[in-house]
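Heads up: the structure comes next, in structure tokens.
Shown here is a partial selection of chains from the complex, left in place.
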Amino acid sequence: MSANLNVKYLDCLEACQACLIDCKVCLTKMAGMESDNDCPYCCIQCIEVLEANIGLMAADSKFSKEMCALCAKVCEYCAEHCEAHDHEHCQRCAESCRKCAEECRKMAA
Amino acid sequence: MSANLNVKYLDCLEACQACLIDCKVCLTKMAGMESDNDCPYCCIQCIEVLEANIGLMAADSKFSKEMCALCAKVCEYCAEHCEAHDHEHCQRCAESCRKCAEECRKMAA
Amino acid sequence: MSANLNVKYLDCLEACQACLIDCKVCLTKMAGMESDNDCPYCCIQCIEVLEANIGLMAADSKFSKEMCALCAKVCEYCAEHCEAHDHEHCQRCAESCRKCAEECRKMAA
């Protein structure tokens, strides 16, 4: 991981990066597929917040805590919807969102 | 539009910004809906390229021409699929993509 | 502006889009230039939050209010630093940030 990145962000940043890819894959796989809940609408929103959160952590921003708190909420919401679908990409997305939410809560504390 | 933005980008930048919102709205409205073609999968891809294209133009990057050329292709592909759907958001997205592709081709020339 | 975009976001979305370009231009123009305050470091952070805010509004997300509240804070912080610089791009960026903060506060209310 990057030189000069504030090490306190390391676990959260990695969780966000993994979650971002899993959300993008889930969104892609669900595109054009009928859904009975908010997946993949939740992934669209999660992607937006994750990208900003990654950017603020990389910038060692004083706004990171507040963004992490919001990111945790959006990840939990996304996990709830994706985990209700049996597709492997939805299950993986939900799992990544849960882990990411946990790391974001630690950062926000 | 922004002070110190290179004015040559003005029309293309505005077309890309409008197209970006129309693609995001189309993607959102199509989320969870069955589709018989690449819409909204095409919107996912178009969004990625539009965001980079906007960023490179705002930065007056020497890579803008090449990115505009790629953006024009992705916009045409997106327009072809969205315009086959009767939804207002798909029709609007297709129209924005056509206009954006045209402006991008001018920039790439 | 986009078909099917929730009209309540219109003013805020336009303010965010203008502010995003002005921040990107300010960051670009300041790159490699010495600075006596947080400009353009503030622009880096503002860009991240603006992009997420635009995305959540385009998606008509229930998290938009909270993101708008955070975006207003980051925009005010960015305006404070950019307005202290005489460059036209900094003045423009500060002005856009103030306007954007105002629209974001309305959305967050």
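The first chain written gets the first letter, and so on, giving A, B and C; residue counts start at 1 in each chain.
To be clear about the criterion, a contact is a pair of C-beta atoms (placed from the backbone, for glycine too) under 8 Å apart; a residue touches a chain by one contact, two chains touch by 3 or more.
What you see is a predicted model, and the numbers here were worked out from it, not measured in a lab.
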Report the copy count for the entire assembly; 3 chains are displayed in place. 4
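Heads up, the rule we're going with is that only the chains that are shown with their structure count from here on.
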Centre to centre, by mean C-alpha position, how many angstrom separate chain B and chain C? 21
Taking each chain's centre as its mean C-alpha position, how far apart are chain A and chain B in Å? 25
Sites on chain B at which at least two other chains make contact: 24, 28
Chain C residues within the chain A interface of the complex: 41, 44-45, 47-49, 51-52, 55-56, 59, 61, 63, 66-67, 70, 73-74
Per the touch rule above, chain B residues touching chain C in the complex are 1-5, 13, 17-18, 21-22, 24-25, 28-29, 51, 54-55, 58-60, 88-89, 91-92, 96
What residues on chain B touch chain A, complex-wise? 24, 27-28, 30-41, 44
